[in-house]
Each structure stands twice: as C-alpha cells, then as structure tokens.
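A single protein chain has been omitted; all remaining protein chains appear in their positions.
Just so it is clear, A, B and C label the chains in written order, and each chain counts residues from 1 on its own.
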Amino acid sequence: MSIESLYQDIILDHYKNPRGRGLLAAPLGVAFHVNPTCGDEVNMQVATAADGGLLIGYEGTGCSISQASASVLYELVRGLPVAEAEKIRMAFLELMHSQGHAEPDEEVLGDAIAFVGVAKYPARIKCALLPWMALQDAEIKGGLMTEANGDQK
Amino acid sequence: MSIESLYQDIILDHYKNPRGRGLLAAPLGVAFHVNPTCGDEVNMQVATAADGGLLIGYEGTGCSISQASASVLYELVRGLPVAEAEKIRMAFLELMHSQGHAEPDEEVLGDAIAFVGVAKYPARIKCALLPWMALQDAEIKGGLMTEANGDQK
Amino acid sequence: MAGIEVARIKADFPILGRTVRDNKPLIYLDSGATSQKPVEVLDAERAFYETSNAAAHRGAHQLAEEATGAYESARARVGEFVGAASENIVFTKNATESLNLAAYAFSNSTALARWGTRVDPRFQLKPGDSVLVTQMEHHANLIPWQEVCAKTGATLRWIPLTDDGRLEMSALEELIDSSTKVVSVVHQSNILGTINPVAEIMARAHAVGAVGVVDACQSIPHMPVDVRALGADLVAWSGHKMLGPTGIGVLYGTGEILNAMPPFLTGGSMIATVEMEGSTYAPPPQKFEAGVSMVAQAVGLAAAVDYLEALGMQQVAAHEHALTEYALLLLGHLPGVKIIGPGQAEDRGSAISFVVEGIHPHDVGQILDNMGIAVRVGHHCAWPTCRRFAVPATTRISPYIYNDLSDIDAVVEGICEAQRFFKVAS
Partner (left out) sequence: MAGIEVARIKADFPILGRTVRDNKPLIYLDSGATSQKPVEVLDAERAFYETSNAAAHRGAHQLAEEATGAYESARARVGEFVGAASENIVFTKNATESLNLAAYAFSNSTALARWGTRVDPRFQLKPGDSVLVTQMEHHANLIPWQEVCAKTGATLRWIPLTDDGRLEMSALEELIDSSTKVVSVVHQSNILGTINPVAEIMARAHAVGAVGVVDACQSIPHMPVDVRALGADLVAWSGHKMLGPTGIGVLYGTGEILNAMPPFLTGGSMIATVEMEGSTYAPPPQKFEAGVSMVAQAVGLAAAVDYLEALGMQQVAAHEHALTEYALLLLGHLPGVKIIGPGQAEDRGSAISFVVEGIHPHDVGQILDNMGIAVRVGHHCAWPTCRRFAVPATTRISPYIYNDLSDIDAVVEGICEAQRFFKVAS
C-alpha cells in the first residue's frame, strides 16, 4: 500500500485549497469538535436556506486529512435537504469503517471517494470523521435532527 | 527437608502444654499483636519484679508455631534483666533470618533452637516472631526500652 | 465428568508439571487466590511484545495501530464473554481497583459537589445516607465502602449471615430503605463458596434508587455469567483468577452509570481537552483508563477467555460442581472436620473452607503443603466472616479446571495425616 493511496491528489488539493471555509452569519447549530489524541479541531456550523437546503460554515486546524475532509463535506452536503445530507454522511461513515475494502459510489460520495485509502490507517479514520461527527452534532444542536436517528457510534 | 524439622517435638510440646500462659495482675506494658495474613494473635504483657527481672504474661490464639514461640519466650526471658532478655531476643531474630543455615547456640536460646527449621519456611517466620515482636513493643510501651535501641525490622 | 479432560488440560499448564517440597508432584488447589496460566495465554502475551508492542491509543505509526487494535479487540472479547458491549468494559489493574473506582465515584462526587462542580446526585452522600454490603465480603468490597463512609458521613450497613453461610435475606426488608444509596454484594463468596441471589438484591437496590454493584471475582471464572442478567450497574472482577495474567482487572458498567460517574484516576488518554485552568474528559471507557494501559495483559486475558470458551463455561461449572459435591461429601464425613459455609453443593461454588478440631488451619495447610498440596490458610481477606463463624482462620481448597477427584482424595488423606501428626483423635 503506497502513501499515495492515503494522500490522493484530491485530498491534497482540498487541503491546500479548502472550499467554502468560513463561518455563517446566523448559524442554527454549532459544534466544536476536537480529536483528543492529536488536537485536530473543527468548528462546524449549520443553518437552513429558504428552500430548506443546508447552509454550512466551518473553520478548523489540523492535519491534511481532517481539513480536507471538512472541505469535501462542504462541497457535498451544502444545499441539500438534511435527510439527503444524512445519507451521504452514512455512506462516508461506512466507507471509513470498510478497512479499505469498499468500492465507494462516486455518484453519492463525489470527491469523498478519495478517502478510501484512509480507511486502511485506523489512526487516521478519526481525522477524516471529525468534520462529519461535528456536522451531526451541529444538526442536533440546531434542531435539524434528533439524537435518536443520528446514532452511529 | 522433612516436616519434622519444622515441627520439632519441643515445639509441639510447648504448643500442647504452654508454659506460664496467663495475664499479669499489674502489667507495665501491654502489646496486642496480630499477624494480618493469618490472624494469629498474641497479647504480651511485661512488668518488672523487685529484683528488676522481667515478669511476663501472655495469651493468644493461632498456629502451633506462634503459640509455642510465646511459651518458649516465657521460659527464656522471664526473670531476666531487660538487657539480657534483649540479647536472647536478638539471637532469636537472627536465627529466624538465617534461612535455616544457622547453628543456634543452645546456651543462649534453650528450647528456642527447635525453631531452626521454621527459618526455612518464609511464611512461618512471622508466626514464630509474633510474640517476640510483641515483647519488644510491650517493653517500649512499659518504658523498659526506648524505640531507638529496639530497631530490628 | 464429561467435557473437562483434566489430564489434557494439565498439559497446557507448565507449572503443574513441577514438584514441590522434596519432589512431591504439585497439586494446586489455591485457584481462588490466583489461577495458573495455560501456555496459550503466555504465548499471546509474548507474541504481542515481540511483534506489536507500542502505547495503545497514543500513536499513529503502524505498531501503535496494531497495539491499539490488539487492546480494543481484547476489550471486545472480554465483553462478549460476559454478554457486554466493548464500551461497557473498563480495564483496571485488578478487581480491587475496579471496586475502588466504584466507591470513589461516591466520595469524589461528594467532594466535588461541595466546591460547586455539578455531579450526579446519586453519587453524593451525606450523614443519614447508607451503604449496604454483606458480612461475607472480601476486604476489597468492604474497606473501600468503609472509607467512603469515613469521607462522607454516610453509614455502613451489612446483611448478616445464617449459620449455614448464606445471606439472611429476611434482614433485607430492614436494611434497604430510602437512605440506601449503594448496595455492593459479592456474587460468590471466596471464603464460604456461597452463591448469592444478586439479581434479587440488585432489584431491591434499584427499587429504592440505589446504585447496585456486584463483586464477581469468584463467579465469572467459574460459571457462565451474563453481566446484564445480574441486573447490576457495575460488576467487578480480576483477570488473574480466570487463567489471565496478573496486573489486569475489569469493571463492567451500564452506559448510563459510566456516563454519570466522575473519573477516578486522571491523566493521559482519558481527556477530551486540557488547559492549565481545567480539563474535560473522554466518554467511557476511556474516561476511566488514565495512563499507558496494560496492553500485553489485556491480550493475555483475551487468550484466557478463548481458552475458557473452548472448554465451555457450562462444562467448567459442571466440572466444578461435581468436584464440590464430592469434596463436601468426603469432608462432611471426616471426623473432627467442620465445613465453614454451605454444606450442600446447590448455589455454591467450589471454594470450600474448613477447620479441623485441635489443629490450627495454618498447621493443616503446612502438612498439606508438605505433601505437595497447595491450599490457602488464614482469613482469606474476609476477616469479619471468620469472626462471624468464631474461627480464627480456615483452610480452604479452591479447585479449578485442572483439578480432579484424586486431588480431593489427596486433601482428605492430608487432613488425616495432620490429625495423626498432631495426635488429634479423629
């Protein structure tokens, strides 16, 4: 397994050029998540647009995987209805727990399929998941989701 | 090493027929010692006679070694000046820490030489020492000895 | 004794091939203190050190990944063994730490609340509150609660024992009331062998809103135990009594209770965020596992679980039950011998304490030791139980999977020898 399978170009690109980075003017829900083993941080904000689609704001510091993951998240879920975003989130979680054996669906996951290599590095899975766990938390705090249907520990 | 070397006849005799067992009317110092691993107990009392010789009273419950040791102690040290008794006590301690290699001096130790076999059973040494540690403690409490010169841990 | 082939099992335990006291073959009957370890356990520990040793949860390099994986697999395996999920299993150094962890939740919460930290009120104690244990507790499930009371002003109560070594259940009515904040009870007594109706006691505890704790040190190694079926909030036991290495213990807790408890040992790996001014903590089980963990021991314990499951815990229990029936029968008929604990094998484990008239338990043990038979003598860390039965100590046999009927015969022979040696009429 090569290091390039972990750090695919798409990941490095999102890391160097994060999409949509910045905070919302009026967030509904905010979640600040930290990875206690390495100190990676993501501040995730959600709100809904007039059409019900998700608005996403975020900031963070940390390794390439965690920060690229936040950027990819932004691209994938903003503008979607919460339920649609949740499907993508679940697909991403599944990918991360696949131990690298998954054949991710590019239709659903877009650039996030680049994270397939991360699943082979248990210590990095948490990095990739950080923004996605924060998203769920922010949605719950913003009243966009209940605890019960957002349970994937 | 035979079990008879541990339980010599002298020991069994002192166990079955303890000498001088009983409490003093007016003890100067009293020490109640317990072996926390097996629950053996000795209550040791000291006083001095008109001639300065030791008076010894004791009671206890426990195994043959601990109770025989108390009986032998009684026989050996009662009536002696404290300093003489301390010499015997030191000789007994030395015997117990000899790992069975000592050639105990019967002149000094009398029946206590029968405990030579005990020194080969680390778990039983504490049993044999119990009354002798209590003696020291009772002498200190009774003001017959100071802590400083009675240090043999 | 279908199922447990003692001769085959013995071959897995190198130590059982040795001799003691002038070439006498070893008969090990002290598994209640600690069990012996099969090569499978020793191999697993060694293999971990030789291939994957690193600090679990503290690194991202390959060895650290492997060590973390090994540690967490061990946790899952141990959980599975008792019907619990991984996140409900906390690793400690021994059952004593597990029980202290439970007890300190109360004294720590009480102290924290006094200075303004928000704590779960169930753990906050005050004068008038009471803590309930039994008169057959191991010191490890007694002294921590005595200390809790000394630190909070609460009162210790205990369930007394019948002459047959069982809990006086009729006393429960009086002992459990609205003042009761925690009930901590041994599942199987290490000195009497009694198996207690813990599910019933836990239900009574919960009826008054008390926290329920079970000391399962002597049950989980010897019979199938589903910790959830015990109905307890917390269950503690040790690895070294169930074929595992020394240096590892377990605390099972419901998710609800582990979340509600404050941390015990604090330091690395149990945190969420740390600043000089204050820290926040990780969710359980990490919250309770400060410091570099005993990874090799966890791996060894998982191997012990594998070994026991391959035998089958039903089979293990049946084997021990047969040994118990046989030993009770023989010892019960031996003149001058009195069993301390239930005389019948029902609701009873294989640890059997006895006294021999006219011979101190220590001396009985010595004669047995001299014949190569390792038993425990003393108060077995249950001194108040000895006092209850007015004995200074007992001699105890505690057989396990590597013992058979002939070992019981040897004990009987040993007792007779002791009676001869000490010239006691028998």
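Keep in mind that, in the parts below, a contact is a pair of C-beta atoms (placed from the backbone, for glycine too) under 8 Å apart; a residue touches a chain by one contact, two chains touch by 3 or more.
Keep in mind that this is a model prediction, so the values were computed, not measured.
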| item | value |
| --- | --- |
| Interface partners of the hidden chain - shown chains only, full complex considered | A, B, C |
| From C:I4, C:L99 or C:V316, residue that would touch the chain that is not displayed | C:L99 |
| Selected residue (touches chain absent from view) among C:S130, C:S269 or C:Q286 | C:S269 |
| Absent-chain interface as seen on subunit A, which is shown | 1-3, 6-7, 12, 37-41, 61-65, 121, 124, 127 |
| Interface with the unshown chain - residue positions in subunit B | 34, 36-38, 121-124, 153 |
| Subunit C residues touching the omitted chain (full complex) | 14-15, 18, 20-21, 26, 28, 30, 33-34, 36-37, 42, 45-46, 49-55, 58-64, 93-97, 99-100, 107-108, 110-112, 114-115, 117, 135, 138-144, 146-147, 150-153, 156, 158, 238, 240, 245-249, 263, 265-269, 271, 273-279, 290-297, 362, 365-366, 368-369, 373-378, 381, 383-384, 387 |
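Note that only the chains that are shown with their structure count from here on.
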| item | value |
| --- | --- |
| Subunit A and subunit C: spacing of chain centres that average the CA atoms, whole Å | 44 |
| Chain centre separation (subunit A, subunit B; CA means) in Å | 76 |
| Where subunit B and subunit C are represented by their mean Cα positions, the distance between them in whole Å | 37 |
| Per-residue overlap in subunit B, given as positions that touch at least 2 other chains | none |
